[in-house]
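Step one of this worksheet: look at the structure below.
A single protein chain has been removed from this complex, and every other one stays in its place.
Going in written order, the chains are labelled A and B, and every chain counts its residues from 1.
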Amino acid sequence: MDWILIFSRAVEAGIGSEAVIYCLAAIGLNVQFGYTGLLNFGQAAFVAVGAYSIATTVATFGLPLFLGVGIGLVLAVLLALLLGIPTLRLRADYLAIVTIAAAEIVRLVVRAVALKDTFGGTDGLQEFAGTFYGLNPYPEGNYVIPPFIGFDHRTMWILTVGWILVIAVSLLLFLVMRSPWGRVLKAIREDEDAVRSLGKNVFSYKMQSLVIGGVIGSLAGFIFALSRSSAQADLYSTDFTFFAYTVLILGGAARILGPIVGAAIFWFLMIFVKTGLEEAINKNVINFLNVNQVGAIQYMIIGLGLILLLIYRPQGIFGDKREIALDAR
Amino acid sequence: MRRAVIAFTAFLGGLIFLLASGSATAWAEGESVKGTLKSQGQPVNGVKISVADESDKPVGDATSNAQGTWEVSVPSAGTYKVTLDQSTLPAGLALRFKDRATLTVQVFEGNARNVLFALDAAGGQQQGNTPDGDPAPTENETYWARVAQLAFEGLSLGLVIALGAVGLSLIFGTTGLTNFAHGELLAIGAFIAFFLNSVVGLHLLIAAPLAVVLSAAFGYGQDRFFWGQLRKRKTGLISMMIISIGVALFLRYLLLFIFGGASEAYRQYGAQEGIQIGPISATPKSLIIMGIEILVLIAVGVALLFTRLGKATRAVADNPALAASSGINVDRVIRIVWTAGAGIAGLAGIFLGLSQTINYQMGLQVLLLMFAGVTLGGLGTAFGALVGSLVVGLFIQVSTLWIPPEIKNVGALAVLIIVLLFRPQGILGRRERIG
């Protein structure tokens, strides 16, 4: 068993682009679910909107990347409005069902053969990240971070941008969640009727929360598409959203650092289990499994982890149990 | 490291469900073209497909198997011409577009490229019509025949959804739980039957009832040892909803772990010749399945309306506190609802496996449609779930008249959102139930 390999892969994953992507997606969910109590099960749709906005703008229409970023942000706002208007006046589970349906709609549309010329069908879109990597200040080469991890120059660039985004967004949220605005959100999470009776426009605040969380989700989409220079519809499935929830709950909902810690630990564990099992199978330490079953085991662990977390530690690593939205309604 | 990430992502992508195509992709090394031939949801086997490169040099050929799938490996990425040999199509089937027997496709590096050939019942073969030059009135007739055929298929799909949705709705009504793992109850029913049928070797007529009983037992156990305990701990509803997501993930990938990612079929009642009833062509098994589905749904309805237990169930759904104070054993009612709901869901899963294929993602694929049906009909009302599911099934199939079949589910889900805009309580729901 090559423990150095297993650990280095796991640590790399814990700070790698996957962690950044899930962290941003989970920060968006934190605004919606953690602070406001909105059950957005369609975060994958917002991520897909971000990814496909830049991909389509550049690869299909040949327009500049930064126009694509602008379009992505605008479309994320529009999607949030579209989903919010019919559901935010209804009970929480309606939003859950409508957003999960919307995420499937987005995925099925961008992978449709009929729209292949625009979105590239199931193969998705490639070759749109040139501008982004053209700005890369890291000279070509491998960057080793002692003791045993390392990234190439492209990964270094995407990670730099990604983690700066994470820190910037977290700082903004830190400020705004301590303000009276954040107080209204937390109060809505508790009991909307009480907030209404105090003269606050609950619908408007929920909508703001949905929009802000969605826009942060589209940031995750930008990083997702740029980090692999490709946008593929089937990556934005319902499972993506569920994993982002796992990340959020693992770290602690309604905590600024929750999604960051959650994403790092989630990906460290995922890759640790995967590489560890693969190593064990390849080195014949384990012989009752085959490599193809490792993926299934990983996801079973996620499912089991989600169940156990919610039963035994719903506040996650950082959360305060007294302040968690899970037992509402 | 980058390679590892890419490989991992590809792996992730491979696991992700393919709701539109309805078949799981087996992991393939190297480039290939592949596809699944289906007509009215039934696999079509024995059809020859040949692949040539850009300069018409043959690369290989394949014949579709009992599941309707075929695959031809190609040497490298590039452009290929894929040709379906129309003379090998079974009697009564024809290409929807006669001029598209040869398709030109692009295969990317490392990509197993899916190629779709649309098949239809050959129109008016009894009258010996020529494929082209149909006179205008006949075209109109075939149009309506298609509408009738699609409506029939929609009804068939709607009944399966309804069977699953009734349990989902009753569990929601009595416990308030939006169970994201309900789809997996269908999948587990289908796989238990598959196990008894293919591994143990029982005839499906014996395996299926056994699987339903085992599904019901699983439902009982789930409530007894899991959900019931959580209720006792006074776990919040949102918490339980997210726990059910964990349960769904766990069960789904447990199925993948045990049975692998390939699509399976039962040993009996595979491909059947369709019989013609008026404008509709249907396989005998689909008619029998629909008959059983209707009987089960009627039985559930009658039980809810007229038996003591049914009345108790509706009372609990209406107001658990009031029901408890009027002497109803709420926990017992919920346990029975779970048991029956899981049993019926298992039955629905077996039927779904019979009319389509059995794979570990079938639960997730049908879950959203059940949600759509339940929400459309009105959350928490069993009869609403029934009506909503039929609407969803019909809408999905009939909408393929106007939209490509691969995005037919988009229409159903969009309708769900639009209905909620104008009638948030659903078709049969009451206004007080919302908010």
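By our rule, a contact is a pair of C-beta atoms (placed from the backbone, for glycine too) under 8 Å apart; a residue touches a chain by one contact, two chains touch by 3 or more.
One rule holds in what follows: contacts and distances are computed from a predicted model.
**Student:** If you had to name the missing chain as UniProt does, which of "Anti-sigma regulatory factor", "ABC transporter domain-containing protein", "Molybdate transport system substrate-binding protein" or "Aldehyde dehydrogenase family protein" would it be?
**Tutor:** Choosing among "Anti-sigma regulatory factor", "ABC transporter domain-containing protein", "Molybdate transport system substrate-binding protein" or "Aldehyde dehydrogenase family protein", the correct UniProt name is "ABC transporter domain-containing protein".
**Student:** Identify the residue among A:Ile4, A:Ala114, A:Leu175 or A:Leu308 that touches the chain left out of the display.
**Tutor:** Of the candidates A:Ile4, A:Ala114, A:Leu175 or A:Leu308, A:Leu175 is in touch with the missing chain.
**Student:** If the hidden chain were put back, which of A:Thr122, A:Thr155, A:Gln208 or A:Gln293 would touch it?
**Tutor:** Hidden-chain contact among the options goes to A:Gln208.
**Student:** I'm checking contacts with the chain that's been left out. Which of A:Arg91, A:His153, A:Lys186 or A:Arg313 qualifies?
**Tutor:** Checking the options A:Arg91, A:His153, A:Lys186 or A:Arg313, the one contacting the hidden chain is A:Lys186.
**Student:** Which parts of chain A face the unshown chain closely enough to count as touching?
**Tutor:** Spelled out for chain A, the touching residues are 172, 175-176, 178-184, 186-187, 189-191, 193-202, 208, 212, 322-324.
Just so we're on the same page, only the chains that are shown with their structure count from here on.
**Student:** Which integer distance in Å separates the CA centroid of chain A from that of chain B?
**Tutor:** Computed from C-alpha means, the inter-chain centre distance equals 28 Å.
**Student:** Within the complex, which stretch of chain B touches chain A?
**Tutor:** 1-2, 4-6, 8-9, 11-13, 15-20, 27, 108, 111, 114, 116, 178, 230, 233-239, 241-243, 245-254, 256-257, 260-261, 364, 368, 371-372, 375, 379, 404, 406-407, 409-410, 413-414, 416-417, 420-421, 424, 434-435
**Student:** Name, in rising order, each residue of chain A that touches chain B in their complex.
**Tutor:** For this pair, the touching residues of chain A are 9, 12-13, 16-18, 37, 39, 83, 85-87, 89-94, 96-98, 100-102, 104-105, 108-109, 111-114, 122-123, 150-152, 154-155, 228, 232, 234-235, 237-239, 242, 245-246, 249, 271, 274, 292-293, 295-300, 302-307, 310-311, 314, 325-329.
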